[in-house]
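For subunit A:
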Amino acid sequence: MSKVIVSKDKCKQCGYCVKHCPKQAISFSADFNSSGFKYAVVDDSKCIACGMCYTTCPDGVFEITE
Partner candidate 1 sequence: MKEIVFAGFGGQGVLTAGLVLSQVALFSGKKATWMPSYGPAMRGGTANCTVKYSDSRIYSPGQEEPDVIMALNIPSFNKFISMVKPGGIMLIDSDIVTCDTNVRSDVKVVKIPGTTIANELNNPKALNIIMLGAMVKLMGDFSEKEAIDGMNDMFGKKGKNKYEAANTAAFKKGYAAV
Partner candidate 2 sequence: MAKGKKVPEKILRQVPFCPGCGHGIIVRLMMECIEELGYNDNVLIGKPVGCASLLDNALAVDTFTGAHGRNGASMTTIKRLKPDMLVVSYQGDGDAYNIGFSETMNAAYRNEKFTVITINNGNFGMTGGQMAWTSMPGQVTATSVNGRNVELSGMPIRVPEMIASSFDTAYVARGSLFTPAEIKKTKSYIKKAMQAQIDGVGHSLVEVLSPCPTNWGLTPLASMERIVNELVPYFPLGEIKNKGGK
Partner candidate 3 sequence: MGDMVKGNIAMGEAAIRAGMHIYCGYPITPSSEVMEYLSWRAQEAGRQFIQAANEGEAMYMVYGAASIGSRVLTASSGLGISLKQEGVTYMAAADYPAVMINVCRYGDGLGSLESGQTDYKRETRGGGNGDYRNIVLSPSTVQEAVDLVYLAFDLSEKYRNIVVILTEGALGQMMEDCDYPPMKEVPYYDWAFDGKYTHGPYPSQMAVDLHAKGIKNNEKRAAITENEQRWEAVGVEDAEYVLFAYGIPGRVVLGIVDELRKKGEKVGIIRPISLWPFPQKAFDSINKNVKGFISVETADSGQMLEDVALYAKKKGFGNVPCYFISSPPGVPKSKFVLENFEAIKAGKVKEVF
């Protein structure tokens, strides 16, 4: 079963993943990461591990495990 791992401290809050997630499974956190950004949070119950977030992310925040 695939799963998404989020490196929250790499996130710069651009929002590309939020926009392009086909399941609307990604939202921004309420708190801030170490760089001061609200970071991407994945709702595992909605995620299908399609990898769109990996594809659109400029900062290598997402890893999809096999």
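Candidate entries met the following condition: all candidates are chains of the complex that A comes from, given by their letters.
Odds and ends about this structure:
In the analysis below, contacts are C-beta pairs under 8 Å (C-beta built on N, C-alpha and C of every residue); 3 or more make two chains touch, one makes a residue touch a chain; residues count from 1.
Here the structure is a predicted model, which means the values were calculated and not measured.
When the candidates 1, 2 or 3 are screened for touch with subunit A in this complex, the one that qualifies is 2.
By the touch rule above, subunit A contacts candidate 2 in their complex via residues 2, 10, 12-16, 19-20, 37, 48-52, 54-60, 62-66.
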